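Heads up, one of the protein chains got dropped from this complex, but the rest are sitting where they should.
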Amino acid sequence: MMTATVSRWARVRDSFLWYSFKRDKVAIASFIVLLAMVLSAIFAPLLAPTDPYDLALIDIMNSELPPVGMSGADGAFPLGTDAQGRDMLSTILYGTRVSLMIGFGAVILQAALGIMFGLLAGYLGGRVDAILMRIADVQLSFSTLMVAIIVGAVFKASFGSLMFGEIAIYMLIFIIGVAEWPQIARTVRASVLAEKKKEYVDAAKVMGFRTNRIMFRHILPNTLSPIFVIGTVQIANAIISEAALSFLGLGMPETQPSLGSLIKSGFDYIQSGSWWITLLPGLVLVVLVLVINLLGDWLRDVMNPRLYKG
Amino acid sequence: MALLEVKNLDVRFAVRGGDLTALRGISFSLDKGERLGLVGESGAGKSVAAFSILNLIAQPGYIAGGQILFEGKDLAAMSERELRKIRGNRIAMIFQDPMMTLNPVLTIGTQMVEAIKAHRRISTKDARAIAVDKLRKVQIPSPEKRLDQYPHELSGGMRQRVIIAIALLLDPEIIIADEPTTALDVTIQAEIMALLLDLCEQENVALMLITHDLGVVSQVSQRMLVMYSGRIIEQGPTREIINDAQHPYTQGLINALPQMGEPGARLFQIPGAMPSLKNVPSGCPFNPRCSFATDECRRTMPEYVRAGNVDVACYEVERLIAQEQQAREVTP
Partner (left out) sequence: MSASPLVDIRGLEKKFDLSGSLLEQVSFKNGRFQRKQEAVHAINGVNLQVFKGEALCVVGESGCGKSTVARTIMGLLSPTAGEVHYEGKRIDTLEGKALLPYRRKMQMIFQNPYASLNPRMTIQQTLEEPIHFHHPEWSKADVLNKVQEVMQSVGIDPDWGSRFGHEFSGGQRQRIAIARALAVDPEFIVADEPISALDVSIQAQVLNLMMDAQESRNLTYLFITHDLAVVEHFGTRVAVMYLGRVCELAPTKALFASPRHPYTQALLSAIPRLEDGRPNYIRLQGEVPTPVNLPSGCVFHGRCPYANDRCRQEIPELFATDDGGQVACHGVEEGRL
């Protein structure tokens, strides 16, 4: 538009974020691993040798085959098979997909609730603030898992296992999202309290702008960087929560396994020597959560050194 | 021999994309009991200069060259251990924000006693006696009581007095004061400045006063340095510079003061702003804002020339002096 306009890419290239990313080997490695996992999860239907959801493709005779390199392995199943004869590689790819979907979905819901309530509490203050933050306190005093177990059990009892299997993914997103919004709300509120004292907010008030406009157009964009940091860490937390719930049998059903339910399904066979059914998805889960947390730490250091992860 | 002599000091900051030069070729000296003013706008490098004397510049800054001779010994080459013996003891510092020096969770007495004991083998009782004595010197009412108070119980002016008392604790030879009154109100500022001045005179302490306020410098210092973009562009006796500044920047700085202008008329203004360290222009750093700038100014940094008792780094002044000399030669 104008002569001095700098392209977006140039801005990114000159930014401190890009500079520190380039210099941080851990961040680069984490990002590459995460990107690889996300891409392979997205393209799981193309990459996976078989479709683990398709019962017609499963042969019970192939059950508990070990990964390639061990005696008795079958070349068609590079990572072996599980107790039902499903290909481990395919189930892990599909399982990562489910885990990531729940992680991202839950965090989007958390962020929506947290930003909304955090902004209102921080900007309006007074009674609104007191009420919202007390609700957040109450919410936080219940452990996520406890709420999820109760809600999950109720759902399962009232919908029946079959119906539950279909809505499980939405239910998990909903439970984890609702249970963890106070984390984000508190962070947002703290940054709103800091921002609203700044003079640009006064300037906006003096201009006569309405409260909504000031909150969303002026303050919100300035509170985004801590949300970004917390959000990243929360994705990892949500994936862990989902895995824990699935492991307890309250998460994803075995027909649509997530990493957590895969770990659980293999757990019964660990004594009989089929360790790969539990260990391989377990490893994937650990790596996934680790790289997200490492990226979150790096983001936190770059964006705001004073902030501590929720 | 001067008490403190800084020779050709270069300070750089190692940042991404190479080093930035924060100070270039800084040379000045401070005699015993002398009061020296360091003037400049923010970013001129005056605080860096003060901090580098005690080698206190924080990472990524470092001394890249030059000497800082204190009683003949080079502080720039000293080990951290040797430096610690000098810091606070022989050379004390006063900062702009008292809370930078005072620990909010310790009483004033504890902090003062600790400061003395760090340098002298002395009983707590004696140390307290010294502390009370110094607090009395800075005219703090009922000093014994103040020892047991916490910094937050004192007003801003009182805190700055405590800071001065702490600086005086070990009878230093030099006090470096970095904008000591900037955070204070005018009436308090006047009091603190007068106090600092009296104390330095009584105790024969040399004072290096860093400030952006020309009024304060003119009241307190005997000699002054004017800094611009990491260089000293003019130095000499304060009165001489204030009354007859040589460098166009110093002239502009003085003329830009509201008290120099006719009420209601436009003030003299220097166009533009000081360049950031990242893009210091070649030649004289002031050349883009200077109305006398020539190609020579844009090419090379001028050397110091002497005008009266003042050292100035400016080609225009050099030309004027040359013209004067010529005129004198023509009409003897």
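The letters A and B name the chains in turn, as written, and every chain counts its residues from 1.
The working rule: contacts are C-beta pairs under 8 Å (C-beta built on N, C-alpha and C of every residue); 3 or more make two chains touch, one makes a residue touch a chain.
Since we're looking at a predicted model, the values are computed, not measured.
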Task: Omitted-chain contact residue, chosen from B:Ser27, B:Gln219 or B:Thr294 - done: B:Gln219
Open item on the list: Given that one chain is not shown, which residue among B:Ala14, B:Ala129, B:Ala273 or B:Ala322 touches it?
Closed with: B:Ala273
Open item on the list: For the chain left out of this view, which of B:Gly72, B:Pro104 or B:Gly264 touches it?
Closed with: B:Gly264
TODO: Could you list which residues of subunit A touch the chain missing from the display?
DONE: 1-6, 198-200, 202-209, 218, 221-222
Task: Missing-partner contacts on subunit B, residue numbers - done: 41-42, 155, 157-158, 185-191, 193-194, 197, 212-216, 218-220, 239, 242, 252-254, 256-261, 263-264, 266-271, 273-274
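In this section, only the chains that are shown with their structure count from here on.
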Task: Averaged-CA centre spacing for the pair subunit B and subunit A, given as whole angstrom - done: 54
